[in-house]
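Structure incoming, see below.
One protein chain omitted, others in place.
Note that the chains take the letters A and B in the order they are written out, and that residue 1 is the start of every chain.
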Amino acid sequence: MSAAPALAVEDLCVEFRTRSGVVKVLDQVGFSIAKGETVALVGESGSGKSVTAFAVMGILDAAGRVTSGTAMFGGSDLLALPERELAELRGRELSMIFQNPRTALNPIRRVGEQIADVLVRHGGATRAKAPALAIEMLKKVRIPDPERRAKAYPFELSGGMCQRVMIAIAIACRPSLLIADEPTTGLDVTTQAVIMDLIAELAREIGTATLFITHDLTLAAEYCDRIIVMHAGHVVESAPSATLFSAARHPYSARLLAATPGESGALASLASIPGSLPDLRRADLPSCRYSERCERRLDACAEPLPRTAVGEAHIVACRNPL
Amino acid sequence: MLPLLRHARYVLSENPVTAFAFGLFAMFLLAAILGPLIAPFDPLATNTSLALKPPSAAHWFGTDQLGRDIFSRVLVATRIDLTIAFASVILAFLLGAVSGVAAGYFGGWSDRIVGRLADTIMAFPLFVLAMGIVAALGNTVTNIVIATAIINFPLYARVARAEANIRRDVGFVEAARLSGNGEARVLFGHILPNIMPIMMVQMSLTMGYAILNAAGLSFIGLGVRPPAPEWGIMVAEGANFIQSGEWWIALFPGATLMLAVFCFNLLGDGLRDIIDPRKRT
Partner (left out) sequence: MSVPLLDIAELRKHFEVGAKRGAWRRFRDRLSGKDAPTPKLHAVDDVSLTIGRGETVGLVGESGCGKSTLVRLINRLLDPTDGVIRLGATELSLFRARDFAANENRARIQMVFQDAGDSLNPRYTAFDAIADPLRRLKRVGGDALVARVDALADMTGLPRELLSRFPHQLSGGQKARVGIARAIAVEPELLILDEPTAALDVSVQVVILQLLEDLKARLGMSYLFVSHDLNVVRLLCDRVLVMYLGKIVEAGPAAEVFARPLHPYTRALISAIPQADPARRAGRLRLSGEPRSPIDPDPHVCRFHGRCPIGTTVCAQSAPALRRMTPSRDVACHFADTAVTLNTVQDSSPAKNGSGEP
């Protein structure tokens, strides 16, 4: 990673104000994505993976607040940018694919028009040319019979087709960063495979960097160069996919891998992770949020979270790594 | 129940308007229960020497053409007006919830019958329908209650139908059937309790409407009969004197009526906030 990364997040802290207290959802999250690289953000529910993406995109809901950190993207800090400029970037340079394509699409507009809208607003296409370009985009995401499907409403398309339309919208302006938030959750396995292939292929073709958010370690490993593991709002480990699978160093990543059913092995050989996520509203959160569940805990774990490089592009936030 | 109370306290502290509505409601309730006991004068006692006196220290709301104390009459009337409203709302709820839930859950014929019935009632100008019912059945409190319940019925039936319909195939209903609950038990033991919060809001909102309706019937002479104190009658009686400058006879019962309707409408909004699980942590 010699050139400037596509996205560099440093020290990102996000809080949610709720009635029962302030939830420290993200704490000093840092990672970077090189140009054209595909990186996965993996974690269980409550790990803060989606919040990270939302914070970077500037679409946190009203209760959330970025308390510190930077997210450098093409020379500007996304977290400091005024909303108007950020909105200009979103859709053109930065785009996102959501978990539920059906709800992310406008139900009362034809899908072709929705793609055309983006092309006109962000891609500099003229109103007259946009419909043809939209059909071109549908072709690109391999929707059969694109001329007819362009006239369809979202409810007339299957979940897989809707997700293809979302992808077409997301890549319409050739963004330099694509964030895919669980793009295949809720789709069938066969459709998931096809959609993931498509995202990977298109990202490669237009040279966009991809941040892929998922709870599925194996899926992340198949499609991503690097995996960032999150736990309770911390980045605990970041490693090339193969390295993570062969030699995970953080106790949590190792546990997560051991809990994931693979293609061989018996049920008895899978191990669960003891304990549960700490309550992120607590005032006395330990500096390592995994330490209370960790069997390798040392006294030193009470000190600030380290960020140790243990190999090529392999960073672990643990004082006593495996 | 305890978390609900804690939540209620939170909503009230966050939302002074709702707290105000609850306070007002408590006041009306007290007036309804204690009205005849705490009224300073006999609401029926006439005294022509005191007729048409404007508000004063002795008669806060003044007196009417027969010298009756308007404050006492307004206070005592609370009971009859709230009783009519409560009774009709409860009756409308029973009719509407039961038939609506059944229509939404079973669909088919029951749905069509309940739906058409509700549509038919809604097709009339509701107040005219209520007038017709009272005129046909006779001028009694019971019939006012029935008429008010009938015109409110479609509101309940529709809400209950829609809510039952979306819950018809949810997991917990199927689970209840697997657990050996017959249709009636699924309907009233599993679905109805889940619809209750929404129905409660509906009840509070229609309460104001019911009061207005009862008072309206009395106003045109189709309800509670004079000399019994009732807000609608009092406004009707007072209306004759507005021209001649005795504004207080109509104003005070009218204002009380308005305040009661306002109170129940606010209460409905507040209740919705309290029982909406999404607003609870």
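Everything that follows uses one rule, which is that a residue touches a chain if its C-beta (ideal position, glycine included) is under 8 Å from a C-beta of that chain, and two chains touch if they have at least 3 such contacts.
Worth saying up front: this structure is predicted, and the values here are computed from it rather than measured.
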item	value
Residue among A:259, A:300 or A:313 that touches the chain left out of view	A:259
Hidden partner chain, touching residue among B:5, B:34, B:123 or B:170	B:170
Selected residue (touches chain absent from view) among A:95, A:114, A:176 or A:192	A:192
Hidden-chain contact residue, picked from the options A:26, A:172, A:221 or A:254	A:221
On chain B, residues whose C-beta touches the chain left out of the figure	170-172, 174-183, 185-186, 190, 193-194, 277, 280
Chain A residues that touch the omitted chain in the full complex	44-45, 142, 144, 156-161, 188-194, 196-197, 215-219, 221-222, 241-242, 245, 255-256, 259-263, 265-268, 270-273, 276
